[in-house]
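One chain of protein is taken out of this complex; the other chains stay put.
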Amino acid sequence: MNGLGFLLSIVSSLLFPGIIAVTKAKLSGRKGPGIFQPLFDAARLFRKGSIYSVTTSIIFQIAPVIYFASIVVALLFMPFGQYKGFLSFEVDFVFFSYLLAVGKFVMIIGAMDTGSGFEGMGANREALYSMLVEPAFFILMGSLALLTNHTSFYSLFVHIHFDSVLSYLIALLAIYLFVQIAMVENSRIPIDDPKTHLELTMIHEVMVLDNSGFDMCLIHLATGLKFALYGGLIANFIFPDTWPLYTQIAVFLMVNLLFVIAVGFLEAFRARNKLEKNPKWILTLSSISMVVFLSVLVIVHKYFLE
Amino acid sequence: MTTFSLLLLFELTLIILSFTERVKRFLTMLMIQGVLLFGIAYLQLQHINALYLAFILLETIIIKGLLVPLFLNQMRKRNNFNRLAHSKVSTFITVMAISAAIVFGFLLSSNIHDDNLQTKFFAASIATIITGIYFMIVHRNIFTHIIGYLIMENGVFLFSLAVGSEMPMLVNTAILLDIFVGVLVLGIFANRVGDTFKNMHVDDLAQLKH
Amino acid sequence: MPENEEYKEVGKSEFRSYCIALCLSKKAVLRLMFATDERETDNCFKIYAVFSEQGTDIFHIPFFKLREDDLTFRSITDGIPAAHWYEREIMDMFGLVPKYHPDPRRLVFHDSFPADSHPLRKDWEISEKDLKEWGEGMVRKVPYDFLEVEGEGVYEIPVGPVHAGIIEPGHFRISAVGETILYLETRMFYTHKGIEKHFEGMSFHEGVKLAERVSGTSTFSHSTAYCMAVERMAGITITEKAKAIRTFLLELERLYNHIGDIGFLCAGTGLTVGNATGSKIKERLLRLNDRLTKSRFLRGINTIGGVTKDIFLHADDISLTIDTVAKEYKGLMKLLLGSVSHIERLENAGILSKNRALKLGVTGIAAKASGIDDDIRSSHPHLIYNKIFEPATFTRQEGDVFARMMARAEETKCSMHMIKTIIEGQHEGDLQVKADDIPPNSHALGYTETPRGSVFYWVKSDGEGRPLRVKLRSPSFCNWPSVPFAIQGNIVPDLPLCNKSFNLSYSGCNM
Partner (left out) sequence: MYLIVFQLLFVLTFGIFILSKRHMSYFGLFIQLGLAGITSYWSVDVLIHGTVFERELLISFWGNPLEIKVDSLSAFFILVLNFTLLTGTMYSAGYLKPYINEKNRAEFGLHYFSLVWLHISMLLVCMLRDGLAFLVVWELMAVSSFFLVIFESEKEETVKAGIYYLLEMHVGLVLIMAGFIYAFVQTGAVFSFDGLTVYFARFHPFPLFLLFFMGFGIKAGFIPFHTWLPHAHPAAPSHISGIMSSVMIKMGIYGILRVLTYIHTDLLAIGIFILIISAISGLLGVMYAIMQHDLKKLLAYHSIENIGIIGIGIGIGLIGVAKDIPVLAALGFTGGILHVLNHSLFKSLLFYSAGSIYMRTHTRHIEHLGGLIKRMPVTALLFLLGAMAICGLPPFNGFISEFLIYFGLFKGLRTADFQTDLTILGAIICLALIGGLAIFCFTKVFSIVFLGTARSRLSENVKEIRGGMIFPKILAGIMIVTIGIFPLYFVKAAGKVAGLYVEDIPLIIQNAPPLSNVSRASLVFILLTAFLWFLRRMQQKRVQIEHGPTWGCGYSGADPAVHQYTATSFAENYRELASPILKVDKHFELLKEEEIFPRPRSFKTETGDMLEENLIEKPIRRIIYWMEKAAMFQTGNLQHYIMYAFLFAGLIFLLTIFKLI
């Protein structure tokens, strides 16, 4: 049963991009593609041949593979209620975060491998933003670790309890942060607009301009998986492990669904930031998680009121 | 704990302020701060008599949260002044400075052990006052000065909560008067200057005297 | 000859000083500059420049003759920068060389077009081999030098001619460091269709169809301007009703374009709902077009001497649709202006200063957003604009993307108002008057305001009453040169947004 979180995440990840697209389409009054369209796309890509730029080297070919693998392994850490993930150990979120960094690293150099100005730009933006969002995640995890006195995803989520107004506030802020970190990590609005056709303005999508076939299929699937990563964390964060299993599964899927629909809403009604504003905006995430940390210090009675 | 939650929200407004560039959002944040201040004061001063409470209500919600922002909004509209002019210091630094101010407030208050001082208010007030002063130093625009001034005033309000739970009426009235004088004088002045207001710098104020 | 055109022949050597004096003394604006090949009749080339004087309804049209022994002339670009593309076009198309032109590169032709081949000359021919090589585009005959920014760390992004979206071809060469655009150079005319040459081979009546197809988004403006020019040549005055219908459709065209453009700006900022709403309203209007004229783009209505359909028969449908559109449009604007993130993107992006706009002879929305009150509807009233058009405060001073959006919004409001006025008014007369043969050796200007700015047609007939020269100038031709100035210094991701805010047509430029 230890891999329950992993399996559920995989399942829900397949539908995520579709649901986001459908939400956005519905909100803007269009019919939109079906929920399964991204899956069909991926399947079609899997069958397709590839075209490689003569400028590229082995790096370009292996980057999507490593990227995909890094996300799948990161998903292996996903706990589920009282069940651990396949992999679970103390301070595993450090490994988790650095593993995702490996994926980003190879994608960045993979993009630079094509020698294209567009992809250089995308790679550069990705490098800058993912660098800035790192502290926010670590402070948040530090706060939760401090709150629960546990340091692995599994034990952290199992031991988290909310009982006072302050702790509810912290929970809200933490969820907000998780969602926003997910937006940055996935290069979505307001940081990036993946659905535009303008290669000059994008971050993640412009990095994969030259990818095709199997590689592109992996990249598409990875998008869903990355959402599932954060959706799963939020779900775990919310439901207590004391609930019966079936309720948990239902709630897990429900929270994931809500998360993705929320993303759809956010994307429909918000324009993306001016690029110059992004770093500052990401930095405020760190500031907010700092405030969370301070309030956790109050909860654990290290900072005495009065 | 509840009071502290409200204080926390208050500090979040400071963070939002730190990277805001739209004047309208500044005013919204001021409104929210006013409401939060009322909540904080109410929780703290429940036991005092109704007159005081009414007074606090007037001061926080009505004046800080409603009248002043609306007045400023009128000014904003009249002058068509939507964005803060860029200051020399980048927003990046502002965000860091204000976060540092919040942490500094906590650090300072945790080191002070005084029975008469309520640390949580003290921490928040320090951060708020620093933020207010920061805005006044960094931006050279009158409008931002007014906002910085108001934020600082909110900090002083919190400080008055920190030093004693019974808020002396006199101090409060003084604060109120201060706000009025500050905002009205600067506001009327700014309105009179009118067209040049958008680019109006505090340095120019001195010249206008002559 | 129409009464508001003042032709004046000046000597070849005085032309430059005459034009500059015109600009200085009468604050005249260069509207159009072109050459004609009149070697058969007058044994010379002629170069015309059309200036419109500020404040009065008069076009000053100085021209001079160029004999075949010396095909060079003194460029006026150094005095009137707005002339720079016109002169380069003349150089490419007629082989008349402007001396001392500050930027004497090719404009219309690409690298594979043979040198010394000038299509608008009456005796132009091209060999099979040249034609083939031109078509393939592999042989570089006259290489084009892009302006390079020297220095370490500068990279160039070549964008286009094939773009990621469904847009026409154009090549942008961006020199950038990091996200900052140091310099942008555009290369247009990928789809040069030789329209002016085509016109010469058609009858005047057939020409209407071609004029309708110059630019997809302003078909009616183009055909109206063309018809107007021909009607003025022939001395025809069309009926009040035809005038009203033309005015109405011009405004309808403006309406669907502006709303579509405002919505389309959201695609640049990533505001999905705004984009979709804009397209929805535009579609509603396009369907109205279809119901009124059997063409979504208002084709087949104009004819020389009037219009072919009486759209006032659908008055109820029109007012109903316009009311719905007005309501939806109001909602759209509320969404856009209420979205801080959207407005933040637009403000201070792509600023075109008034000075530059004036110098480059920018027209339409771009001019209005930069503080120039340039509207041919008020400065040279035609159709029934003198009755119903109230030039409201369209101009804005900022010159940024936001100003361009707001200028559009103002015009939209005004268009809706005018449409209502026209529908409610009474318009007498037949649909068209009989258009006789066009008098030989006559010429006239036709003009109107497209959604992007003013469009001009100058038509001249030869000795047999067939077209000798049809010169057309779409607003995009004036405005494209200003885009690099608005974009330099901005960040790379704002380029599409700035570009969209101008919303220039490639096809309308690549005549």
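Think of it as A, B and C in the order they're written, each chain with its own count starting at 1.
In the analysis below, a residue touches a chain if its C-beta (ideal position, glycine included) is under 8 Å from a C-beta of that chain, and two chains touch if they have at least 3 such contacts.
Please read these numbers as outputs of a predicted model, since none were measured by experiment.
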- request: Kindly name the visible chains that come into contact with the excluded chain.
  value: A, B, C
Query: Which of these, A:24, A:104, A:188 or A:204, touches the one chain of the complex that we don't see?
result: A:104
Task: Among C:10, C:44, C:71 or C:149, single out the residue that touches the unshown chain.
output: C:149
- line: Among listed residues B:42, B:71, B:92 or B:159, the absent chain is touched only by B:92
Sites on subunit B contacted by the missing partner chain, in the whole complex: 90, 92-93, 103, 106-107, 110
Query: In the full complex, which residues of subunit A touch the absent chain?
result: 46-59, 61-62, 65-66, 68-70, 72-73, 76, 87-92, 94-95, 98-99, 101-102, 104-105, 108-109, 112-121, 123-125, 127-128, 130-132, 134-135, 137-139, 141-142, 145-146, 149, 151, 209-210, 213-215, 218, 276, 279, 286, 290, 293, 297, 300, 302-303
Task: Determine and list the subunit C residues touching the chain excluded from the picture.
output: 81, 84, 102-103, 111, 137-138, 140, 147-163, 169, 171, 176-180, 182-183, 353, 355-356, 359-360, 485, 488-489
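Quick note on the criterion: only the chains that are shown with their structure count from here on.
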Query: Count the touching C-beta pairs: is A-C or A-B ahead?
result: A-C
Task: Would you kindly tell me how far, in whole Å, the mean C-alpha position of subunit C lies from that of subunit B?
output: 52
- prompt: Which residues belonging to subunit C are in contact with no fewer than two other chains?
  reply: 344
- request: Would you mind writing out the residues of subunit C in touch with subunit B in their complex?
  value: 340, 343-344, 347-348
Message: Touching residues of subunit C toward subunit A in the complex: what are they?
response: 155-159, 163-165, 178-179, 266-277, 280, 339, 341-342, 344-345, 349, 491-497
Field: Of all residues in subunit B, those that touch subunit C in their complex
entry: 21-22, 24-25, 82-83
